[in-house]
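With one protein chain removed, the remaining protein chains of the complex are shown where they sit.
Right after this comes chain A.
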């Protein structure tokens, strides 16, 4: 391990030959160091790294889930919006159709009403005309008879004859009026 040098009996060392005492001390110290660090420190670091990886990956997963949910909601809202648009369009179409229908109804009713009014007017006119004609017929008859009796001086009391005379006279009038 060491040998005595020639000069002055001083101890010299050969640096390439290890001192066993240092090997023992260094070995013990290094084993203590290894034991403590490899048992209590580095495995925990590895755990922390793992936990960090988990945290990051978990975060990414959560973000992805949130993204997917958001997309799904967006899809849903779009679908609902489209549905609402179709509904609105349908309602508008219905309303337009209803309005058209109502217009047609009202028109039809109005036309019917006017027809009815016209018909009623015509009927009334005809009735009035008939009444007037009837009244005129009696009156003209009476007048004519009165006039004739005054002129002729004879009373035509006999109803049946008188009626026949008047009718004949009126027919004569009508035929001349129609011509």
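Quick note on the criterion: a contact is a pair of C-beta atoms (placed from the backbone, for glycine too) under 8 Å apart; a residue touches a chain by one contact, two chains touch by 3 or more; residues count from 1.
Throughout what follows, contacts and distances are computed from a predicted model.
The unshown chain of the complex is recorded in UniProt as "ATP synthase subunit a", chosen from "NADH-quinone oxidoreductase subunit L", "Peptide ABC transporter substrate-binding protein", "ATP synthase subunit a" or "Transport system permease protein". Considering A:23, A:79 or A:133, the position touching the chain not shown turns out to be A:23 (whole complex). Of the candidate positions A:43, A:101 or A:172, contact with the unshown chain belongs to A:43.
Residues of chain A in touch with the missing chain: 2, 10-27, 29-30, 32-34, 36-38, 40-49, 51-52, 55.
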